[in-house]
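Yeah, one chain of the complex is gone here, protein chain that is, but the others are all in their spots.
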Amino acid sequence: MSTPTPKPVTSGATIPLDVGHAPTAGAPIRQSNLWKDAWYRYRRNRAALFAGAVFIGMVAFCLIYPVISPHDPYDVNFADARQGPSLEHPLGTDTFGRDVLTRTALGGRISIGIGFAATFIILVIGVTYGSISGFIGGHLDNGMMRFLDALYGLPYLPFAIITLAIIGDAGFWAMAVALSIATWFTTARIVRGQIITLKENDYVRAAKTLGARWQRVLMRHLIPNTLGILIIAVFLELPGVILGEAFLSFIGLGIGPPDASWGSMAQEGYEVYRVFPLLIIVPSVAIATLILCANFIADGLRDALDPRTRET
Amino acid sequence: MKKRSKTVLLLGAALALSVFLTACAGGDDDGGQAADGVITVNWGTEPPSLDPGLATDTTSSSILLNLMDPLVILGPDLEPQPSLAESWETSQDGKTVTFNLRPDGKWTNGDPVTANDFEYSWKRTISPELAADYAYQFFGIVGASDYNSCEKNCDAMKDKVGVHATNDRTLEVELTSAQPWFVQQVAHTSFLPVNQKTVEQFGERWTEASNIVTNGPFELARWDHNSRIDLVKSPDWRGADEIQLERVNGRMISEGTTAVQAFEADEVDATVGGLPPEEMSRLKALPEYAQYPSLGTYYYGVNVENVPDVNQRRAMALAIDRRSIIDNVAQADQLPATGFTPDGMPGFDQINPNSEYLPETADVERAQELMNQVSNPAKDVTLVINDAPGHREIAVAVQDMWSELGINVEIQQQEWAQFLESIGPPPGKDIDTFRLGWIADYVDAMNFLELWTCDSGNNSTNYCDPQYDQLVDEARATPDNAERYDLYGQMEEKLFGPDGAMPVLPIYWYTFTQLENKSIYDTFGINQLGQIDLRDVVEGDTGGDENV
Partner (left out) sequence: MTGFVIRRLLWTIPVILLVIFFTFVLMRQIEGNPFRTSERAVPESIQRNLERRFGLDQPWYVQYAKYVQGVFTFDLGPSLVLRNRDVNEIVRTHFPPSLQLGAFAMIFALVFGIPLGMLSALRANTFLDYSAMFVSNVGFAIPSFLISTLLIYFFALKWGDWTGLPTSGWDSWQSKILPTIALGLGPMAYFARLVRGTMLETLQQDYIRTARAKGLRWRRVVIVHTLRNSLIPVVTAAGPILGFLITGSFIVEQIFAIPGIGTYYVDAVEARDYSVVMGLTVLLSVIVILANMVVDILYGYLDPRTRDARS
């Protein structure tokens, strides 16, 4: 399809400002598909490209390094404790003599993992809720949106804390659930808005008039178009979730020993920062980098997929 | 359009202005300190309650002992010394103790302190309505236990409690049996008096600074919850002339790192309540570092139903390298535990079993030998800890130590309330080992050893030995110290001797660590029960700068 995606009008908080990103004047109109188009535009945004590379690099590092590292991140060895950076230990060792670089990678697995897991849950709930509300419309839609409005009143972090307390032991999925419970509302709204817009769209109506069944409409038209929005949503939610996990771990409600997440590493680091500042700086910088990358990627994706709108 | 944005701007400005005004109003002028006779102490936490009937923690206890005047106080060797009670007598059979009160005790509202105050207060603490945690401290008194658990007809029960003010200055106490440590126990905060009029007038708010009535060396000048608690010397106190401090301002900084920073920035003169274990290596080098012995034991309990073979438990005890934990993790020069009752308890030499299973450094060979004798060892063991600082690190160290025996440890970190639920008693089915500590309530080993009876409300190990219980009962009825200490020794042998059952694995005996400004270093201190007596503190000449 070469028709550009229509402007999504979300019910509520945003005003699409009609902005001139001037299209490449004079270039021939290509018959390419949405994704190739988007990728092309994305590539041209250098910041987003760089961010994407860094992001992938970090994820790869966290996945691979613990496997290839010469150090066992769980091995307690007091003789080596609290050493500064050296050739053998590029980031030094912690209070137990464990290599900080390896533990950072491990912590990354957990922090990023929880980030994606929570985002996944957010998407699942949000998409389901928003799709049903938007697609069926009418009174159900009204009611569901009112209910959603009510849910907005639930404070995010306090409920995360309560949820963790209920689940009991703060494992990987417990954290993911706790962090997603009070954050899926915006995604639901966006999805609903998108579904509604697309529903009204001409070609969808045409398909319906032609007698296509609603499942077909859904699969062939609505969902692929929403996919773009969803991918953007992933990278928008990710920073909040990762920061949330760091916060919860920092106050001690997070992953327990001997595993570590960046947040719990930061907590250990906070207690020793006077003698060993690296231990709090490293995970914080890692978190910051990830958040920045996610933001730039989200910006880049947004520009790439919906060049005529600027969602604020 | 313009009008609208103007309105918005005006609204915004109004909001900002009001916020600023409240900010400045809430400010406080005194940067904190060091005029003569004024010091600032960080107590470490907010005292949950300054009601003697309800106070259970060391912070409340410390502050209360400076605000109030108990019947007896503990001397440097923890012997009872007269305070409000100028003397006391114990009957021949040891079951009646009579306290004779001084005539000059006074409440801050002008009332004299009488024996009636004590009768009222003790019965109040025992009462079922107050539902005090520490009511059990009184159960050595006749009728106390019944009154406390009564559900109706309580007034009748109340009258039967063996505490009577025979006149204004005489308090008679009837005990259920001879308890030689009773007088020492009376030094505890739960035995402090409260002013009946005040309590009845203000109800639960009677401890607020504006309502509270006390009778001790200091008065509560100010209490901003979780923020400041200030004490001033009471001018009516009988020993006021010997007290050098005029005012003790208090902060409540619970985050260890923040507390140390406040000390280093000269915002507090002393920080109490523990130092972050992680910073110990740096702090111990400071001249302001101070360390004190304490009567407390840090131990790992074992659910003997899940780890039934005693040889495995012995092996686990042998594999723990206590010296390494103390030097590398806890780092406060604690003492490696060789038994359960801590060093410093009267009679320690007789009581301590010097257990062969509790070596200072690990004896891995012997541990392996014992493990090999275990026919069906528990290879996967859960270790439950609560999430306060320090426990995690020790758990990780122990996890590593036990892995050498082929034991896989899964550390479960829980928050406090959940942790308490898990260990019960009875402990949860999947709890194999857990971390705990026990600090002395009063100065007698019974306090520690009675934990391991079959029906003790604090025995989460499922250990039950009727012979042990028998020894405990015998000791309870033995007023003679030497004989009693001998019985205590037998109890420790039962737990940790060559045939010992090892339901718990003691690791170390606590110390208290604090930072104290050089100007008060010599006189500021904390006793083994965690109490700080401000009467003795003298602010010396520092010659340094104590500005904020």
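Labels for the chains are A and B, by order of writing; each one numbers its residues from 1.
Just so we're on the same page, contacts are C-beta pairs under 8 Å (C-beta built on N, C-alpha and C of every residue); 3 or more make two chains touch, one makes a residue touch a chain.
Source: prediction; values computed, not measured.
Within the complete assembly, B:I253 is the residue of B:I141, B:I253 or B:V409 that touches the hidden chain. Interface note for the absent chain: among B:G37, B:P82, B:P112 or B:P128, the touching residue is B:P128. In the full complex, chain B makes contact with the omitted chain through residues 1, 4-5, 7-8, 15-16, 19, 22-24, 26-29, 31, 48-51, 54, 56-57, 128-129, 131-133, 135-136, 148-151, 204-208, 224-228, 251-255, 257-258, 261-262, 264-265, 267, 415-418, 420-421, 424-425, 436-438, 457-458, 548. In the full complex, chain A touches the omitted chain through residues 11-15, 17-20, 149-159, 161-163, 165-166, 168, 239, 243, 246-247, 250-251, 253, 266, 270, 273, 280-281, 284-285, 287-289, 291-292, 295, 310, 312.
The rule is short, and it goes like this: only the chains that are shown with their structure count from here on.
Within the complex, the chain B residues that touch chain A are 256-257, 260, 276-279, 281-282, 324, 327-329, 387, 389, 392-393, 395-397, 399-400, 411-415, 418.
In the complex of the two chains, the chain A residues touching chain B come out as 74-76, 78, 81-82, 95-96, 165, 168-170, 252-253, 256-258, 268, 270-275.
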